[in-house]
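Yeah, one chain of the complex is gone here, protein chain that is, but the others are all in their spots.
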Amino acid sequence: MNLAQDAALQPVAHAALSAQQPQQQGLQQLPVVELKDVHKSFGSNQVLKGVSFAIPKGQVVAIIGKSGSGKSTALRCIDRLEIIDSGTINVCGHAVHDPAIDLRQLRQDVGIVFQSYNLFPHLTVEQNVTLAPKAVKNMPAAKAREIAARTLQQVGLADKAQAYPEQLSGGQQQRVAIARSLAMEPQVMLFDEVTSALDPQLTGEVLRVIEALAQGGMTMVLVTHEMEFAARVADTIIYMHEGKVWETGPGDMLKNPQTAELRDFLSHGL
Amino acid sequence: MQYEFDFASVLANWPQFLEGAWMTILLSFPATVIGFVGGTLLAIGRRSDQRWLVRACGAYVEVLRNTPLLVQVFLVFFGLASLGFKVSAFAAALLTLVINVAAYTCEIMRAGMDSIHKGQIEAAECLGLTRRQVYWHVVLRPAMEKVYPALTSQFVLLMLASSITSQISVEELTAVAARVQSETFRPFEAYILVAVAYLALSLLMRLGLWVFGQIVFTRQRKLGSAK
Partner (left out) sequence: MIDGGLNSYHLQYLLFGALWTIGLSLIAFVGGGLAGGVIALCRVSPIKAVRWATIAWIQIIQGTPLLVVLFLCYFGLSIAGLELPAIVAASIAMIVYVSAYLGEIWRGCIESVPRTQWEAAECLALSRTQRMRLVVLPQAVRIATPPTVGFMVQIVKNTSLASIVGFIELVRAGQLINNSIFQPFTVYLLIAIVYFAMCYPLSVWSRKLEQRQQFGNRGPATVPVTTA
């Protein structure tokens, strides 16, 4: 596991042992997502104080931390929903920190799912999923519908294609949101606390979809509060604290926290 | 277009315009105050337990809001006169403006009062406040603060609508413009001047109402916003 560490802090990285290291390690070293010394302030409030990490292809990274630690901001910066003050972000070969970046191309390579799903209420589920492929990739309607059917099947909602978002439960809407992003065939998927707004009984169905995606080899970054899920599914966990990467390591890092802050965080269950 | 603008001859009549503006203010200010009180009473009536009162206030509001002000003014001035109630043009104008703005104020205040959370009223009652005290402190005052921007807009609209009273010979701004243009044969300039005057009056009115709001609603002043 290759992760760039925050040089200003004592780097705390657990031994990256994994029997499942892929053979073509050399090729896979080129990270799909790479942040280097990223700083971001909102007014006088500095939210990111030098964040660095890199994610190779096919890996799943979970970012955890208290509210205000900067985890959602870091995720949003990857898709240029927030513009960083300094540092560099490289995603799928795009220089996200560059003001001249082609956003349309970036957004085709990056898929993001939001906490509040943000489905388009005036469109059916199928129309929600086919909108972008048709409008951005100029895909013919029939092909777009095929892709929609496939991705809806993937999230287990093939039978809801003609329903409207308001007719679905929160968990179903979130799964449609995942399908909508998948339909653009991105290279990396970002998940911003996608289960935080859901009732506990609906969380499971969404987590199952995410787990299946992970097993299918999708490169993913998840900001989440679901510790057990993160420990099980993520290849690497990043714990953020006060705008910095505080601790990183594989899933069992949560059983052996090295820093006091992470111990504190885990014991309070937030 | 062979037209030469001549503002000078129109501007020479500035004392008359000033008098007209004063008349507009003389109409709008009392109408605003009385109309606001009347509208609030109507809103209270519309939310009462007595069904007949709710219906009566509702009917009043619907009739006033679905008929043009011009027709209302004519009804009050010409119509009442023909029935034997002779009033001066100014009185008719003021009366019509008052009953008109009361109807719109009623709806605005009602929306404000309806938006007060029931829990607030319950809490106040559980603290031992009388019904009247609860109504004033927990319902009316917060409602007024909440809808103050909407009320401000409504009162500025009232001032602009007072131009209609020129049609029953009240000597306010628009009537002065009509008179000046018939003397100077410069209608375009006269009405542009009057438009500017109304714009100035609206700005002044908004400013004045804002200042008033800052004084009266201390929380707004301190926290910087109405919630």
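A few points about this structure:
Going in written order, the chains are labelled A and B, and every chain counts its residues from 1.
Here is the rule we use: a residue touches a chain if its C-beta (ideal position, glycine included) is under 8 Å from a C-beta of that chain, and two chains touch if they have at least 3 such contacts.
Predicted model only: the values in this text are computed from it and were never measured.
One chain is not depicted; across the entire complex it touches A, B. Per the touch definition above, the residue from B:88, B:130 or B:153 contacting the chain not shown is B:153.
Per the touch definition above, the residue from B:124, B:161, B:180 or B:209 contacting the chain not shown is B:161. Listed for subunit B, the residues touching the missing chain in the whole complex are 1, 3, 62-63, 65-72, 74-75, 78-83, 100, 104, 107-108, 111, 147, 149-150, 153-154, 156-158, 160-161, 163-164, 166-167, 174, 177, 181, 187-188, 191-192, 194-195, 198-199, 202-203. Residues of subunit A in touch with the missing chain: 79, 81, 103-108, 110-112, 114, 116, 118-122, 131-132, 135-136, 166, 180-181, 184.
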